[in-house]
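Before we start, here is the structure in question, set down as structure tokens.
All protein chains of the complex are present and in place, except for one that has been dropped.
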Amino acid sequence: MEEYIRKQIDQELTIISNEKIANDVYRMSLNGDTSLITAPGQFINIKVPGFYLRRPISISDYDDEGVTIIYKVVGNGTDALCRMRPGDTLMCLMGLGNGFDVNACGDHTLLVGGGVGTPPIYGLAKALLALGKRVTVVLGFGSQGDVFYEDEFKDLSKILSGKDLDVRVATVDGSYGTKGFVTDCLKGLDDVTDYCACGPIPMLKALYGYYDGKILGQLSFEERMGCGFGACVGCSLNTKSGFKKVCKDGPIFWSQDVIF
Amino acid sequence: MEEYIRKQIDQELTIISNEKIANDVYRMSLNGDTSLITAPGQFINIKVPGFYLRRPISISDYDDEGVTIIYKVVGNGTDALCRMRPGDTLMCLMGLGNGFDVNACGDHTLLVGGGVGTPPIYGLAKALLALGKRVTVVLGFGSQGDVFYEDEFKDLSKILSGKDLDVRVATVDGSYGTKGFVTDCLKGLDDVTDYCACGPIPMLKALYGYYDGKILGQLSFEERMGCGFGACVGCSLNTKSGFKKVCKDGPIFWSQDVIF
Amino acid sequence: MVDISTELSGVKLDNPIIPASGTFGFGAEFNNLYDINILGSFSFKGTTKEPRFGNPTPRIAECRDGMINSVGLANPGIDAVINEELPALRDVFHKPIIANISGFSVDEYKYCCERMNKEDQVEILEVNISCPNVHAGGMAFGTTPDAAAEVTAAVKSVTDKPVYMKLSPNVTSITDIAVACEAAGADGISLINTLLGMRIDIKRGRPVIANKMGGFSGPAIFPVAVRMVYQVYDAVNIPIIGMGGVSTAEDVIEMMMAGASAVEVGAANLVDPFTCPKIIERLPKLCEELKINKLTDIIGRAHG
Partner (left out) sequence: MVDISTELSGVKLDNPIIPASGTFGFGAEFNNLYDINILGSFSFKGTTKEPRFGNPTPRIAECRDGMINSVGLANPGIDAVINEELPALRDVFHKPIIANISGFSVDEYKYCCERMNKEDQVEILEVNISCPNVHAGGMAFGTTPDAAAEVTAAVKSVTDKPVYMKLSPNVTSITDIAVACEAAGADGISLINTLLGMRIDIKRGRPVIANKMGGFSGPAIFPVAVRMVYQVYDAVNIPIIGMGGVSTAEDVIEMMMAGASAVEVGAANLVDPFTCPKIIERLPKLCEELKINKLTDIIGRAHG
């Protein structure tokens, strides 16, 4: 079959670890070919044995050897995923979506993650810090038991630039960090040049309203997908520049394009 | 749930071995609870992962530790079965069907197996020899490559009674043993008191015709089954004593009851 | 403590789980395996006036996540059912029984329902106007509103037990049929019966089953069943027994949220004979997880 194949996006990955890191939230590391991943904010689409549709999960981190994903158990498919063990293999469509445009980021980029929207922000932070850019991280969760990756973000700073990274956490119920939403954590960040965010729509909308067009943002959207690579048009988004496919034209859209 | 359960027929068995013994024919040994098996000629109904209906496979041999089945790859389900490995487990409905009535067998029982109808005849031979009864075995196959278990039958004799067991083999194309059908191997067996047979309908019918009501036989039937335990009435057989379920009233029927 | 009881036309059920007709015989096979008194009720093998062998074999075919049967209403006939099966069942089963009735003419439906009307333990009549297996049979009645109404009115005239009409999904408008049954006096609707399906053995180049086509059931058809229960709930004001591929407690909840007051479990009994006990065991726990205190509260909830 090789002669017809132009881009083999369906790769077999092997689970290295699969561990719980917060309420219903798991981190899975997988070994395999990552050459198709081109930017933070992309996702992989996972065939979970026994389920018909694949599960699109954003990439938290990757290197030449494999990827790390962080996912929440929200249904039967992710429940089956969290029961899989090291050594098990998964077929994954690799390197889907546009990802964040790191070159478009300014001198001080605000990075915002809400709940399981946090993982792609981690990969983005790593990429921006590697480019020597300045970032501030704000994470929002429901409650203390939902919080994850605050330390991992702080560690990034030490490894990459040697000075402390400003990482702020809000919880809706106030059980950890600032009580409230991510927009309650933005004090003293007047020199922010742009923002990148992934999380629930109300959070994206609140950020959009907070900055009111004064600075631009890259916003990552979620939608129920059929295929994940632009074929079925299941996950459409109506934007100011026309109908877009969240899986292929997105999942990252510029704030000025979004219709809230 | 235990308090409602009266008879837990759905048992988990572990595969010990799974090996090819003839063209498309495999022998699988499974470890597990065999306490529900009561007679040779019964079958187990196997849930092959990925397939909706179970696969009914007759028991070739069993002891307190487990069962041996011999099956032919005839479709996707049995193909998946033959790819399973030692250590894999299978859920099986145990001890289904009536089995052969060994006490009804006479002084010299002719045992006839045709193709993959041979396996239950092996367990039956073992049971009858253990009771000190005399048997003659006739096996029919298509061709030399299809032949299996001739040696195992002969070995039975040595172990159980110390003298040679008369085992005759016919192949349709004459590439092994007598050329022709099992009914071409019956010379010199005038003192046969009764017969037990498992194989294709034409073979059963030929035997029935050969003995023409002079001696009685126990005939094992096959039919596509839904459940295997008498619930769906998928595998009915119209007999002289009424409509019967092959899975529950059979698979063994007395020759005088059968309408050919 | 979660209340998982429910009710069908005044008949109280300890739980909504009812083995579907044709997958549970007259209960004896399953009563050997577990105490069938844990069930809410059960719908016995579709009964006709005369004994029937049914269609020629083979009459079972496998599908992805389902199966096709063309059993063709094999049953011992109403005399044997009343004289042999029901007395035996009475000895072991002390819950309400649903009598499933099929027929090949309006008179035959009437005859059987009139006979069943005298059987005390039978609390509901489920009238199958949908079995797709019999060439000259049930199919016709279930495919037009007029014929469905005619059968409904006829059986209602000979029984004072609640009558549930069991509908075929192989129609353009399931709501038209359901509405016609309600208007003709039906006390409830059972749906869905099997979809008409077919498999071909590619090695032989012939249909797998002798009768070519048959009734397709199993988890594969569940989304069609949920859709039809949802539509019929909007269209009628009588209770619905939902069925079609139900295999888990989650499926039961989904079917009730679509509009079912009780749920029949069919093909699943055949591949795992302990399906019903497993669902009944799991149901209260699942209700707790979903914060459901009283199961009947969720009937039709998805209509929101």
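Letters A, B and C mark the chains as written, and numbering starts fresh at 1 in each.
In the analysis below, a contact is a pair of C-beta atoms (placed from the backbone, for glycine too) under 8 Å apart; a residue touches a chain by one contact, two chains touch by 3 or more.
This structure is a prediction, so every number in the text was calculated from the model and none was measured.
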**Prompt:** The chain left out here touches which displayed chains?
**Reply:** A, C
**Asked** From the list C:Cys63, C:Cys112 or C:Ala267, which touches the chain that is not on show?
**Response** C:Cys63
**Asked** Of the residues in chain A, which ones touch the absent chain?
**Response** 1, 4-10, 47, 51-54, 77, 93, 223-227, 229-238, 243, 248
**Complete:** Residues of chain C touching the missing chain are 63-66, 68, 143, 170-172, 195-200, 202-203, 205-207, 212-213, 216, 219-224, 226-227, 230, 245, 250, 253-254, 257-258, 290, 298, 301-302, 304
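In the analysis below, only the chains that are shown with their structure count from here on.
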**Message:** Going by the touch rule set out above, what shape does the chain contact graph take here: line, ring, star, complete or other?
**Reply:** other
**Complete:** Per CA centroids, the chain at the heart of the structure shown is C
**Message:** Counting only Cα atoms for the centres, state how far chain A is from chain B in Å.
**Reply:** 58
